[in-house]
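Omission of a single protein chain aside, the complex is shown with its protein chains in their original locations.
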Amino acid sequence: MSVERVIQLAHGGGGRLTRELIETQIVPRFGQGPLKGLPDGATLASPGGRLVFTTDSFVVQPLEFPGGNIGDLAVHGTVNDLSVCGGEPKWLSLALILEEGLRFEVLERVLNAVKRAADACGVTVATGDTKVVARGQGDGIYINTAGIGAACPEFSLGVERLREGDRVLVSGTLADHGMAVLAARQELGFGEGLRSDTAPVHRLVRAVRDLGAAVRFMRDPTRGGVATVLNEMVEDRAVGIRLCESDLPLAPATRAVAEMLGIDPLHAASEGRMILVCAPEAEAEILRRWRALPEGAGAAAMGTVSADKGRVILETLAGGHRLVDVPRGELLPRIC
Amino acid sequence: MMKYIDGFRNPAVAAEFVRRIASQGRELAARSRVVHIMEVCGSHTMAIGRYGIRTLLPENAILISGPGCPVCVTDPGYLDAAVALAMRGVTVVTFGDMVRVPGSTTNLAACRAAGGDVRVCYSPSLALDLAKADPNREVVFLAVGFETTIAPVVSLVEDARREGVRNLSLLTAFKRVPPALRALAADPELKIDAFLCPAHVSAVIGANAYETFAAEYRVPCVIAGFEPLDILYGVYGILAQVLAGEARVENQYARVARPEGNLKAQERIARYLEPVDAPWRGIGVLPASGLGLRPEFVEYDAVRRFGVSVEGGRQHAGCRCGDVIKGKIRPAECALFAKACTPDNPVGPCMVSAEGTCAASFKYEVPEAEREEA
Partner (left out) sequence: MCLAVPMKVVELRADGKGVAELEGSRQVVDLSLVSGATVGVYVIVHAGFAIETLDQAQADETLALFEEITRAVASESQPSGIPS
């Protein structure tokens, strides 16, 4: 019987094992660029102009799920937040909190995912930190990433720019991540064929930079889903949003699991999609450009900015209409 | 594979039903008639909300939600007993929507945060699995539901007996739908012209179960499924009967509900349970309207096993869940609705249960003050 290689408390102690952890896990993957020589902080060449700065923490359970792992989320989540704020992502920090007993092979898969995702997005992991907590005091891995991007001057984003008649676009099918993770927590075989949609959206934003004047607002629908993002957009405003149920893009497998679990797909998270509100004359061109990219293949127009003050309303398949409320209660914990 | 779901959500067919129902509405108006249709199934309540069915009907065809939510019709004392058990170290297993229902002073979610062992399940078999895994642990399942749920839950007793499991019991609050229908039809405060009968309760008890009721009270009873076309077809069928002066049972859900129902399920229920008088929040005690464990199965009855009482609970002052459950008022007519009582801060079960009338209204209905006719 061999003892599996696992994280021990000493790996976070600051001594020999910590050094070894950094040298074997961090340096080979991220040791070029600002991290070279392992300084306490990264000194970066300012891109000039304004900066976008964001942070996000990741506590998903399970750590690995169909379509990805917590490492993918940690990069894509922060890259996407920068992107939907109109920023060109440049640098990430990577802070890890590891639980004693975490298997090295899991850590390696997660860090490989971070590297792969960062390289694919063209972002540099510039600085980071590693801590270890005792068994039972952390669920395997928690990750925090903060990100810096260069603000694109073409965008002037704000919910106050929403006008009746503006169109609400989404870059692909809804709720795939949320349903995949929930299904992964059920018994084996439940949710077969479901995969998280974890992916970056920065190229989708880049693709519409020169149409910036027609772009009112952008967001990525993570926790709380499309319903949360849209409600936040119109809360206390003079406009609302009308969605068309037959226009909501949904993958059949995702829809089936949502039906079986009794969950509204509008409430479930995506981790590789974005919502964009634009002037109506820009809709066709934005969709065309998005659909030309693999990550935008399923892009669709979901709805329109309306006069329903502060409300999000769904026109249903039956021809009626009903409110789209934010999700209530702890329906979907630890989803990202 | 989704044919038997999507086929019943076809927008073109829905539009045609809406058109025909509008036509029926004009005919009703010509006779100065208003028709009140009550549904008594939480899944109908939610489906009606989810598809905005009320926004499709003429003003003189009114859909009322009745006591369709088994959690909502359960007295607060039941929740108090469940909390007491959990705080005593018993493992309490429950369907999810009980967890935030208010008891007299607290709820199971708060109890869990304070260290009580409360487990949420999708299937009651979790309770059996937990009991088998640790014979020293007392496990109680919160056995609340109508006929659809009763047969699966009572299977716990059957399995426990067969496998010699001695540490599992049920805190029962099972209810039967037909006695409630009679009480509602007989209530002079309500004015119900027809019933939209529950799909899966009917699958268990059978379409024939409504025959004597429909004849005695002279009300159309249409059994309908949960998809939007099922509900629209149901309303259409009811209005047609009303216009023709008929009052019969019409089974529009024959694809699942058979005339005699599910005999295996009925037999399993009868083997372990017997009719008992039961309290319905808002309605009162209805004779033989509940189902309790037969005396020979007393060891599976948590009330006897642990000596807890499910009575004596208090509801919050100002709570009008009872009137909402009976269909006497709409949620918006309760002074607390959407103000002191919201899904995040529920005062009564109707707002927090997954099938509650107030929860459905809050979640799905544009507030009356904001409505303009589309």
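As written, the chains take the letters A and B, and residue 1 is the first residue of each chain.
Here is the rule we go by: a contact is a pair of C-beta atoms (placed from the backbone, for glycine too) under 8 Å apart; a residue touches a chain by one contact, two chains touch by 3 or more.
Since the model is a prediction, treat every value here as computed from it, not as a measurement.
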Residue, one of B:Ala113, B:Ala186, B:Ala254 or B:Ala270, that touches the chain absent here: B:Ala254
Candidates B:Val92, B:Ala203 or B:Leu336 - the one touching the absent chain: B:Ala203
Touching residue (missing chain; options B:Ala151, B:Ala207 or B:Ala359): B:Ala151
Given B:Glu138, B:Asp193 or B:Glu355, the one touching the chain that is not displayed: B:Glu355
Missing-partner contacts on subunit A, residue numbers: 183, 186-187, 189-194, 252-253, 255-257, 259-262
Touch list for subunit B against the chain that is not drawn: 1-5, 7-8, 10, 12-13, 16-17, 19-20, 23-24, 27, 41-43, 95-97, 122-125, 148-149, 151-153, 155, 198-200, 203-204, 226, 229, 233, 236-237, 240-241, 243-244, 250, 252, 254-258, 262, 264-265, 268, 354-355
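Simple rule for what comes next: only the chains that are shown with their structure count from here on.
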In the complex with subunit B, residue positions of subunit A that touch it: 246, 252, 255-256, 259, 262, 308-309, 311, 313-314, 316-323, 325, 328-329
Interfacial residue positions of subunit B with respect to subunit A in the complex: 1-2, 5, 9, 11, 14-15, 18, 49-56, 100, 228-229, 232, 343-344, 354, 362-366, 370, 374
